[in-house]
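With one protein chain held back, the other chains of the complex are shown just where they sit.
Take a look at chain A:
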Amino acid sequence: MADEKKIGVYICSDCGIGEALDVPELEKVATSEFKVPVCKTHPFLCSREGVQVIKDDINNGEVNKIVIAACSPRVNNDVFDFDPLKNVIERVNFREQIVWTQPSDEASREGSQMMAADYLRMGITRAEKAEVPEPKITDVNRTVLVVGGGVTGLTAALEASQTGYKAVLIEKSSELGGWAKKMYRVFPSKPPFAELEEPTIGAKIDAARNDSNVTIHTDTTISSIEGGPGAYKVTIDRNGTAETFDAGSIVLAAGWRPYDADKLPHLGYGKYKNVVTNLQMEEIVTKGSGKVTRPSDGKPAKNVVFMQCAGQRDKEHVPYCSAVCCNVSLKQAKYVRESNPDAGAFIVYKDMRTMGLYENFYRSAQDDEGIFLTKGEILGVEETADGTLHVEVDNVLLGRKMKIEADMLVLATGMVSSMVPEDKSVNNLTPEYIGNIVKKKTEDGEIEALEPDSLILNLKYRQGPEMPHHKWGFPDSHFICFPYETRRTGIYTAGAVRHPMDAVQSTADATGATLKAIQCMALTAQGRAVHPRTWDRTYPEIRMESCTQCRRCTVECPFGAYDETADGTPLEYPSRCRRCGVCMGACPQRVISFKDYSVDMISSVLKSIEVPDEGTFILGFVCENDAYPAFDMVGLNRMSLNPNIRLIPLRCLGGLNLVWIADALSRGIDGIMLLGCKYGDDYQCHYVKGSQMANERLGKVQETLDRLMLESERVEQVQLSINEWEKLPGIIADFTRKIDDIGENPYKGF
């Protein structure tokens, strides 16, 4: 069946392809050069008749590798859909990237024709080298492990149950409800966003306790988690007794902890009794059933000063905005005012940040005659004999310094992810994994290495026991596109553990993450990847006999998909893999490949290009997620593109193997562009590390170029967002000029 390689090439002559290109010549490329058994041209290939032509050939057993030379692979996927488990389907983009980017005049015809012939060669070569996938279908456990019993965790467990899945909820403390349970009132969740509301956490706790699909373990921590999506082995420590069970996916809802106010002595915390944190304020008001009293003597408090950003947005303390503290202080100002109609609540802020509809809450508080708001800073706090405080405020809006006589000073301290251990500063964490830099003795002498801490999950993963964090202890995820997808496939973060948020947002977050966790189990059961390549049923396969245990794959995988044996041999967990191919690009032995994607395949593809003897000729390796569609956009907008470029789409630029650079240069290609996503703190890479990894590898390409005695400027990486498509023709033109200046590749014509 599939092992018999029967290639069929189908050229569509519609959408201007027939007019712009000499189709019979292209047919000759397929039939003469590649001797494909079937090559047909259809005037309207995506029509029912056109598709039927292909279907008939498949059904008659004439073809099982189908090369469709028509429009972009990003369109008409539903039309050209021929059982991917039986057939290899390869798309050659004649329309968007050739016909629509090349001028239609006679002078440009030759260039267009050469492009089309090359792309056809590349497509046929790709199809020749590709195999149909043999998905890993395994038995999948369908229990969601929920870590954390606060509002997020409870919601996650309930959502899983309501979707028909079982959930096991682990809570380290003895009671459920987390911080939400400690609130006297919560800020408004519905119009007109003016009235404080009764907390609803109690109902949620009861619902979870009474749900037969939800198993709850309090006073419990996780000792270890092994395996991968669909097959986690979870060992818990339940009040000293160990228990082990299986789970299919994990929602990490470990929540937050308040920033340690002891680090704010300049605001009088720890020194004066009447200086409290916002959480202590909540306790006081709960205890007093709504009355605000001074901790020093229990007398009613009249004037209360609130200091916003007590540590937040300060690189010495909490470098980010905690998002909720402004609303919390407005809520507590209302406590003060409801406690005594003559009371004054003074809120001193850096900026008032009440996102979305909470703006209405801010307005309602602002309208209260006894709530005084100003931008400013607290310069100092003094205590008088009776415990009353004199808070010196630099009132920026009034343009003066003033002393406010206050019964209490409430510090609106911020949220720190529960990932951050108590003994570590949130502003000074080790990069990527929270831990310590230790000195290690190795064969090469003493080196400094990062030893990651075990914090919550205790994963038995080669890359470390916890989630990689992006910054400040928040687990890394693709913030824009897939916020719940972390760098550990199957583990989804929700709530304040992943960034500061309130209970309402955490609830929505829990729902999203739980659905992702369920989706993961379902896809894993089918042997498919999770987002973004959910259709993909291939997985990396290693020719172990050639592996040199160099550990590059196990180290570089952005998702920690590989474990390794003591000697460094990689252990595969296909269910953890996201199919980006970074390992394939990393492997110096080129032993990692997918059924339809390999180092050899791309090498062959680039070797199939007929590099002209004259003129600057460029090869582009492009990220298929952003840069490739950007080229389609160039076509859609009929911008013209230099015809001396050929593009090879990669699943991720991180899959770039240096051997391709050497291959391309030795074929006489003058310049190579790597077009991928932005990297760094605000990365856009779908696979988090891919484009950065490509850049690191590029640093090593120098060696290859030196060996070939070529200039390193011949290879350049460009960071491109999908919306920067307009820049592409200019980028290509500039690079072409640069290569023109360097001169021809001396290997040209060999």
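Methods note: contacts are C-beta pairs under 8 Å (C-beta built on N, C-alpha and C of every residue); 3 or more make two chains touch, one makes a residue touch a chain; residues count from 1.
Convention: contacts and distances are computed from a predicted model.
Asker: Can you pick, from "Bifunctional protein PyrR", "Dihydroxyacetone kinase subunit L", "Heterodisulfide reductase, putative" or "ABC transporter permease", the UniProt name of the chain not shown?
Answerer: Matching "Bifunctional protein PyrR", "Dihydroxyacetone kinase subunit L", "Heterodisulfide reductase, putative" or "ABC transporter permease" to the record, the invisible chain is "Heterodisulfide reductase, putative".
Asker: Considering the complete complex, identify which of A:44, A:82, A:245 or A:372 is in touch with the unshown chain.
Answerer: A:372
Asker: Which residue from A:404, A:420, A:553 or A:669 sits in contact with the chain not drawn here?
Answerer: Once the missing chain is taken into account, the touching residue is A:404.
Asker: Of A:40, A:181, A:313 or A:390, which residue touches the hidden chain?
Answerer: Residue touching the chain left out of view: A:390.
Asker: On chain A, what residues meet the omitted chain?
Answerer: 342, 344, 352, 363, 366-370, 372-375, 390, 397-399, 402-405
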